[in-house]
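One structure, as structure tokens, below. Some questions next.
For this view, one protein chain was removed and the others were kept in their places.
The block that comes next holds chain A.
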Amino acid sequence: MHPDQPTAAPLRVVLAEDSVLLREGLVGLLERFGHRVVAAVGDAGALRAAVAEHAPDLVVTDVRMPPGQADEGLRAAVELREARPGLPVLVLSQYVQRSYAADLLDSGDGSGVGYLLKDRVGQIEDFLTAVATVADGGTVVDPEVVRQLIGRRRDPLARLTPREREVLALMAEGRSNAAICRELVVTEAAVSKHIGNILAKLDLPPAEQSHRRVLAVLTFLRG
């Protein structure tokens, strides 16, 4: 994709970030690539108000925010999704934290959410892809969080082969089947077979395919 031409339609974004420097930077970044930041706020209360007012296509929020300087941003995100299931939320965090990501995915049906390390905004193309994926109802978990989980052998993931775990990790990062087969240099048929095995081994009953993908990622995150 060419960075100056976003694949997805322009989005109306509400942005919450308490560091002014970063907030201005993110506004500039998103607007440069055609999105419209309808509100840029600095704390969790203002975030809730802005979402109520603007009904945006996407919420981008920091985890740690005033007033408590704890995980207010994350909790606001979870509440917003409970009030409006399917509201796409991308959380930017300084922490490689499975439990934060798991809480977020637990909200709603787990689709249309993303948990990314803030470092990732530096990788402009990856960041824009994540923004588009989440706005489109996809699920994105930071590769760093995923990487930390791969090392651990946990039931029920113990039943997966190393290759299947690799595929599951890439699913968690929000990759499509096509992207996974490019990454692993295998055929798309092979990827589909792996995913089928993963869903079977994780006891996910056949249902709508995309929803089962999210459930598989959730299993992965919950450990």
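The rule we apply is simple: a residue touches a chain if its C-beta (ideal position, glycine included) is under 8 Å from a C-beta of that chain, and two chains touch if they have at least 3 such contacts; residues count from 1.
The rule is short, and it goes like this: contacts and distances are computed from a predicted model.
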{"item": "Undisplayed chain, where the name is taken from the UniProt record, one of \"histidine kinase\", \"Heme lyase CcmF/NrfE family subunit\", \"nitrile hydratase\" or \"Anti-sigma factor antagonist\"", "value": "\"histidine kinase\""}
{"item": "Omitted-chain contact residue, chosen from A:Leu74, A:Leu170, A:Ile195 or A:Leu215", "value": "A:Leu74"}
{"item": "Contacts of chain A with the absent chain, listed as residue ranges", "value": "3-4, 19, 21-22, 25-26, 29, 32, 64, 69-71, 74-75, 78-79, 94-100, 102-104, 106-107, 117-119, 121-124, 144, 148-149, 151-154, 223"}
